[in-house]
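Have a look at the structure below before the remarks.
With one protein chain held back, the other chains of the complex are shown just where they sit.
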Amino acid sequence: MSRSSRRLVTVLAAVTVASTLAACGGSNDNGGGGGSTANEASDTGVTADTIKIGSHYPLTGVAAPGYSTIPLGAQAYFDYVNKNGGVNGRKIDWVYKDDAYNPTNTSQVVNELVLKDEVFAIMGGLGTPTHSAVVDFLNSEGVPDLFVASGSRLWGEDPKKNPDTFGWQTDYESEGKIIGQYIAQKFPNAKVGLFLQDDDFGQDGEKGVRQFIDKQVVSAQRYTPGNTAVGPQIAALKAAGADFVVGFNVPAYTALSQLTALQLGFKPQWFYSNVGSDPTLVGALLNNFSQGKVADASSLEGTITTAYLPTVDHPDDPWVQLFQKVWDASGQTGPMSNYHIYGMSQAYTMVQALQAAGQNPTRKSLMDAVEKAGADWKGPGLAPFRYSADSHMGIGGMSVVQISGTSTKELQPVMTTDLGDAKIQAYDGKESTPPSSGIPDEKAAK
Amino acid sequence: MSEPQSPANARAGDELIEETPFTATAAANAPSAQAAGGRSFLPKSTLLRHLLILVLSAVGAVILLEVTDPFTNSQLASLTYYAIAAGGLTVLTGMNGQISLGHGALMAVGAYTTALFLGVDGEPLPLPVIFLVAVAISTIVGALVGVAAARLHGPYLAGATLALAVGLPGLALYFRDTLGGEQGLRVRAPEPPASFTNFIDLVSGNPASGTKWLAYVGVICLLITFFLLANLVRSRIGRTWRAVRDQEVAAELAGIDLGAWRVLAFVVSAACAGLAGAVLALVVRLAAPSGFTLVLSLALLTAIVIGGLGSLLGALLGSALLVFLPPFVTNLGGDFGLDQTKAAQLAPFVYGVVLIVAMIFAPAGIVGTIRLRWMTARAKRAVAGRAAHGG
Partner (left out) sequence: MQQFVNVTLSGLIQGSIFAAFALALVLIWRSTRIVNFAQGSMAAATSFIALALIHSGQSYWLALVVALAAGFVLGAVVERVIVRPVEGGPELNAVIVTLGLFVAIQALIAIIAGSEFQSFPAPFGLRGFTFGSTTIALTPNSVFVLIAVLITMVLLVALFRFTRVGLAMRASAFGQEVARLLGVRVGRMLTLGWALAAVVGSLSGLLIAGGGLVYPAYMDSLIVFGFVAAILGGLDSPIGAIVGGLLLGLALSYVSGYVPRGSGLVNLAALVILMVVLLVRPGGLFASSTARRA
């Protein structure tokens, strides 16, 4: 945003605040911020009418495909909130920077966000190695480090070590456990092959899966991101006699593994983790190969996966309808994708957190609010967050779904669990629906 | 990378340098910026002169760090690790004529050593000791690479070091139990000592933040490295390197073991890369394979050529370009109303164009081009003076 247009926004925001206050007679004070009724510049990055939130994403380079569109989703939702009065009258100023998925760059751009742009909080910083480089810095500076966009356990398992950092999505180990238990119950005779990314994602997923089906695993093959020749790995799974393959891989490798399996005539039952199974994306990729000549074989029909957020293939879902409305209103080009939904969902949680932090939020009140109230927030996530004083882990459950045609059908309702030997339980909460305004209305956390 | 041509070019360049200097290594060949001018207020002795510059630079660095904001401090910290590595590389490439596309991997060696020694249970060794260990280990690796590289020329050397840049980080993935795999090893920088806090308080009264402390650590390492390199380059060793670069046959006839001197040059630059990696690990707070991709090695090469091959000042200026250009372009793009994604995509485009334009219009790099201009102007003045005198 240019300097002049930023100034314009500030003026507009001030006008909006004034008119809102006039219209509501100050009724939108929901009691936070120590009972004061006026907006103040209560902390770094917070003025009377703006809140600055920052983040880092790979916008260029090899990791850019897919991930670079997440911040556009968040932008769309923040724009929507801003147009409807903002959070307690404050507009959200969303600043995100490119780190090209290189931790050295991440450290530089997060320095810029914190020291120069003076953001109030970081939201949704993407990637395990990249974000690892800034966790200590953010915690030593006391900057809220909310909703890290990776399923690593690092972000939430030890709040004493990183008190300012919070996870958001279901962690890979819990996902692995839910997948493992499902296979143990429904496919007790399957010979399972594992197709794993050779990093914490694959490792944590494998650990979870093996808790339940260690004896069923006939082969575990690992690929390194960047090495696109997965022929040897898929051939090894086939040679080991696997008839059921669980993939903890990113979407590009879903397409590559499907393609390689097609070459080898390898037809197991596939089960991809949530990260790798964007059916719309992968399906579109696969259907384009060979100009549709192998469309029959390239569809992901029958493939099983997990879900913790609603997806674009369910246009009837009330959350998807809300996000579609938000996306269409944002004026951004192209159809809405699951990456956009991910960004909008994180932005939704962020707005809940800001509301709960009180009328005049401080960094401390923001983090306290997430820790105290976060577990009760209703949002697009299928299962609740696990936030508490002892855990900063995010969404704690998933459903199991099967790809059918251009959509997915549920095979197993949402189950919740946690790291280690925590039990897997059916989630008994009600499915949430978005508020009619499309904007959450959390009370200030006490 | 024209191997058959390059020695000829270099020779021609050397003969011409006094009168009409064209060569790209003009930056390297002039004895040193100060000496070239023959200014009388600088000491005659090289060591004393370099000591004086060192003290002045240290004072300048303190002033710079204390008048700039914390973010600029952090950018300067990044600048130091690029500059330390580029300083070593410019000695290797500019002085000794060997190309390396693999110095990022040697930085990784230094960074991982630092991460391992700082990550031990209990009290880690003092920081200077860890830095020395990092330098020692990367020196050993550098010696191994140097022995292999001494036989190679031009593109073959480039290819071998390129493979080093992409190959070595693979070890960190394979030995993930020790080296942390893809997510890397977190590095917790030691707390600044009380003396540092007191010093900052005394000098400027600014708060002695962690960012500032790391910037000072980087600057101290940079100054020591450049001081040592500057003296080395002006010593017999430096002269021998230049002889090996420019006059292979003559040097060999004079009894110089070309291979051994090439290995030595590689070892010196590897030591610098190791120290740079150690500083990087502290500043970035992480040693991970994704931080040491080919991009890093190529960035270092870019820095020394754009800055002026063979010149330490050039290495510093080239490194500054790496640190300051991308955020500048991104922010400029934002000011012109681009959305943040487009502005971010614009940064590498501008960076690439700057490289091309710089090489076409300033083939001797920043320092080399300025020095050529200055020398040409001086020569013209001298000619004009003579003409005026004669007429």
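Order as written gives the chain letters A and B; numbering starts at 1 within each chain.
Here is the rule we use: a residue touches a chain if its C-beta (ideal position, glycine included) is under 8 Å from a C-beta of that chain, and two chains touch if they have at least 3 such contacts.
Values in this document were obtained by computation on a predicted structure and should not be read as measured data.
Peer 1: Taking the entire complex into account, which one of A:Ala252, A:Leu411 or A:Ile424 touches the absent chain?
Peer 2: Among A:Ala252, A:Leu411 or A:Ile424, only A:Ala252 touches the chain that is not shown.
Peer 1: Looking at the full complex, which residue from B:Arg151, B:Arg188, B:Arg373 or B:Arg386 touches the chain that isn't shown here?
Peer 2: Here the residue in touch with the unshown chain is B:Arg151.
Peer 1: If I consider the whole complex, including the chain that's not displayed, which of A:Phe78, A:Phe137, A:Tyr223 or A:Phe244 touches that chain?
Peer 2: Here the residue in touch with the unshown chain is A:Tyr223.
Peer 1: Have a look at B:Ala61, B:Leu118 or B:Leu164 and name the one touching the chain we're not showing.
Peer 2: Only one listed residue reaches the unshown chain, and that is B:Leu164.
Peer 1: Hey, which of A:Ala239, A:Ala389 or A:Ala426 is the one touching the hidden chain?
Peer 2: A:Ala239
Peer 1: So which bits of chain B touch the chain we can't see?
Peer 2: Interface residues of chain B facing the absent chain: 1-6, 9, 23-25, 93, 99, 148, 151-156, 158-160, 162-164, 166-171, 173-174, 248-249, 252, 258-259, 294, 298, 301-302, 305-306, 309, 342, 345-349, 351-356, 359-360, 363.
Peer 1: At which residues does chain A meet the chain that is not included here?
Peer 2: 59-62, 64-66, 68-69, 198, 222-224, 226-233, 235-236, 238-239, 251-252, 255-256, 259-260, 262-266, 281, 284-291, 293-294, 297
To be clear about the criterion, only the chains that are shown with their structure count from here on.
Peer 1: Chain A to chain B: how many Å between their CA centres?
Peer 2: The answer is 40 Å.
Peer 1: Spell out the part of chain A that touches chain B in their complex, as residue ranges.
Peer 2: 1-3, 5, 59-60, 68, 71-72, 95-98, 100-104, 107-109, 111-112, 115-116, 128-130, 132-137, 140, 152, 154, 198-200, 203, 224-225
Peer 1: Looking at the complex, which residues from chain B come into contact with chain A?
Peer 2: 69-71, 73-75, 78, 170, 173, 176, 181-184, 186, 188, 210-211, 280, 283-286, 288-291, 293, 295-296, 323, 327, 330, 334-337, 340-341, 344-345, 347-348
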